[in-house]
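For this view, one protein chain was removed and the others were kept in their places.
For clarity, chains are labelled A, B, C, D and E in written order, and residue numbers in each chain start from 1.
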Amino acid sequence: MSNRVSVYRREHFNAAHRLYNPSWSDEKNTAVFGKCNNHNYHGHNYDLEVKVTGTIDPETGYVMDLKVLSDLINEYVLDILDHKNLNLDIAYFKTVNPTAENICVFIYDILRKKIEENYDLQIRLYETERNYVEYPC
Amino acid sequence: MSNRVSVYRREHFNAAHRLYNPSWSDEKNTAVFGKCNNHNYHGHNYDLEVKVTGTIDPETGYVMDLKVLSDLINEYVLDILDHKNLNLDIAYFKTVNPTAENICVFIYDILRKKIEENYDLQIRLYETERNYVEYPC
Amino acid sequence: MSNRVSVYRREHFNAAHRLYNPSWSDEKNTAVFGKCNNHNYHGHNYDLEVKVTGTIDPETGYVMDLKVLSDLINEYVLDILDHKNLNLDIAYFKTVNPTAENICVFIYDILRKKIEENYDLQIRLYETERNYVEYPC
Amino acid sequence: MSNRVSVYRREHFNAAHRLYNPSWSDEKNTAVFGKCNNHNYHGHNYDLEVKVTGTIDPETGYVMDLKVLSDLINEYVLDILDHKNLNLDIAYFKTVNPTAENICVFIYDILRKKIEENYDLQIRLYETERNYVEYPC
Amino acid sequence: MSNRVSVYRREHFNAAHRLYNPSWSDEKNTAVFGKCNNHNYHGHNYDLEVKVTGTIDPETGYVMDLKVLSDLINEYVLDILDHKNLNLDIAYFKTVNPTAENICVFIYDILRKKIEENYDLQIRLYETERNYVEYPC
Partner (left out) sequence: MSNRVSVYRREHFNAAHRLYNPSWSDEKNTAVFGKCNNHNYHGHNYDLEVKVTGTIDPETGYVMDLKVLSDLINEYVLDILDHKNLNLDIAYFKTVNPTAENICVFIYDILRKKIEENYDLQIRLYETERNYVEYPC
C-alpha cells in the first residue's frame, strides 16, 4: 500500500456562459442544449475542488501547504474565470464549448503546469449542487 | 400566541447579470460594483426560499400544499428567470439594477399577487452561500 | 432592545408516514395528497431544529445548556418518533394527518411542557431539504 | 493518463423500509437490526449520486447530457422507488433485505442496462448524511 | 408593511476555547461543562452570520454593499478572533466565559459601533452544525 496522502482545497467562482456549437443551426443548438443555449447567457456559482496527492513532508507534516495551493488556484484560475463571461472573456472558450467538462479540463491543464510532477492532480467542478464533473479519472 | 404555522419551499434558478448604474461613469460603476460590473456579465446559482404563513387546514393538515406553492413559483418566477440574463431578458431589470435585494423584491411582488391575502409571505434569496437577502422584514 | 439570546439545537429522526384523510374517498385522497398517499407508506429523514430564547445566566454563560436541551429532545421526542411509523405507532397520528405542520405542532406541545415558561420556544421541522415548516410564528 | 472525464448527477427519493431476515427469529432480527427492524417500517430521504465516466464528445462538449441522465434516473429508478415502501411495493425486496447496500446494487443493475457499455457507471446512495454506500468500487 | 430588506453575510473563523467559571471548584466546572472544560482547551470552526436590515439605496440597489460589510467583519472581528485561543488571547474572555452566547454578544457589540444606527443588526453564530445562537432576538 502506498503511503501517499491526498489533500483537497475547495474554491469558488461565479461566471456566465452559454452552451452552443457555432457550426450548428439555431434549431439544433436549442434541441441539444435547451435552456443552456439562451443567447444572452445565464450563469453559475462554480465550486472548484482541487485534489493533490503526494507524500507527507516530515519537516512540515504537509503534503502541500494548502495556503500555497489556494494561492496558485487564485492566481492562475480564479483571477481568470471569476466574475467573467466564459464565452466572451476567455479566449479558450471562443472555440471550445464551456461545458462543465471542458472547463474542468481547462483548469486541470492550467494547474498541472504549476504543480510539481511528483504530485498527482485531479479536478472536480460543481456547476450546481446536482451536476458536477471530475478529471482525470 | 398565534396558532399560525410557516411553511417553506426552496427552489433554484441560474442566471447571468451585471451590476451597474447607467447614469454613472464607467469609473464610478467600477469603483462601486467592482468585479460585479464586468461588461460581459457573470452569473449565479440562485437559491430561492419562499415562506408562507397561515393556519393549518384541519381537513388536509396543510397550511398550503407545498406542491401547489412549488407550481406557483415555477410558473410565475422560475419560467421567467431561470437560465436568463437578468439585464437583457427581463424588462424590469432594464431600469432597475439586478442586485439580490432588487431581485428579491421583484419575486415578492410577483408571488404576493398569486397567494391569497390571508397568508403572509416572505422571500429569501441566496446569491451565494455567503451572500443572501430577505424581504420583507 | 431586549437582552435575550436564542440558542438552537438540531437533531434528526427517521420515520415512515402516509398522508390521507380517512373521511375522504380514495380518489379524493389521491387527488389531494398524490404520491404522499401511498397506502404502504413512504418515509423521511426529519431534521428538527429547536430554538429556545432567554437571558444569559451570568454564572454559566449559557441561556440553556444545549446538552440538557438535547437530552430533553432525545427523551421526549426522538425516543417516541425515531424509526417509527407515524400513522401506526403514534396514537396522536391515528386521528391527525402526520403532515410536517402537524408533526411540528405535536413536537412543540411536548417540549413546551418540558421547558420552563420564561423561555420562548420555536420548532422548525425539515421534511426534506426543500420542504420545511416552523411553529409558532 | 486516460482522457476520460466523470460526470455526476444527484437525485432524491423518499421511501419507507424495514430491515429483517425472514428466516430469523424476532429476537435475532431485533438483536441485529435494532430500531431498523421496527415492524411498521420507518423511512428515509435517499440521496442518489450517479457517476458516469467516458470521453468528451467534441461536438457537444458533453461526456453525457446530464438532462438525459436525469431523465433515465427518473424513468427507471425514481418512478419505481420514490414515495414507496421498499419491502411491500418492490418485488425485488420481498426476498432481499432493503439495506442501503442492496438498494445501491439494485439501482446499479437497473441503470447499467440503460447506459451504453463504453461508459463506466458507479452509484453512491446516501441513506442519511452520515451513512452512505457506493458500488462498484 | 415595512419596505426594509435584510442582507446577510457569512464568514468563518477557527478558535480554541475552554468553558469554566473561575469561582467554581474543578468538580463543579466538570459537572456543569463536561468535556468543554478540558484544561488544555478544545476548538471549533465558527460560522458567523451577520444580518443587516435597512432600506434599498435606489442609486446602487444595495441595502449595504456586502463587500463593505465583509471588510468590516474581517477587520474588527476576524482579525481579533481567527486562529486564536479565546480564553488566553482575548482580554474580554479573561473574565467572561467564552460560550457561544457570550461570543455572539461580544461580536454584536463590536459591529454595532461600526454600522450606522439606521441599520438593524443581528448576529448568528454556529459553534457546530447542531449548536448555534442568535442575538438580539
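Brief remarks on what is shown
Just so it is clear, contacts are C-beta pairs under 8 Å (C-beta built on N, C-alpha and C of every residue); 3 or more make two chains touch, one makes a residue touch a chain.
Just so you know, these numbers come straight off a predicted model, no measurement behind them.
The chain that is not displayed touches the following shown chains in the complete assembly: A, D, E.
Remark: the omitted chain is touched by one listed residue; of E:Glu11, E:Glu49, E:Asp65 or E:Asp82 this is E:Asp82. Taking the complete complex into account, residues 1-11, 53, 56, 59-63, 65-67, 120 of chain A touch the chain not shown.
By the touch rule set out above, chain D reaches the unshown chain at residues 19, 21, 32-34, 96-102, 104-105, 129-137.
Residues touching the missing chain, restricted to chain E, are 12, 14-17, 35-36, 38, 40-45, 82-85, 88-89, 128-129 (touch as defined at the top).
The rule we apply is simple: only the chains that are shown with their structure count from here on.
Counted as hops between touching chains, the shortest connection from chain A to chain D is 1.
The chains touching chain B as well as chain C are E.
Note: Cα superposition of chain A onto chain E, rotation of 180 degrees, nearest 5. Taking shared numbers over all numbers used, the chain C to chain D interface scores over half, which places it in the same class. Farthest chain from chain C (centres taken as the mean of C-alpha atoms): A.
Greatest Cα centroid separation from chain E: this falls to D. Chain geometry summary: the mean Cα position of chain C and that of chain E are 28 Å apart. Of all residues in chain C, those touching 2 or more other chains are 129, listed in ascending order. Interchain contacts (touch definition given at top) occur between A-B, A-D, B-C, B-E, C-D, C-E.
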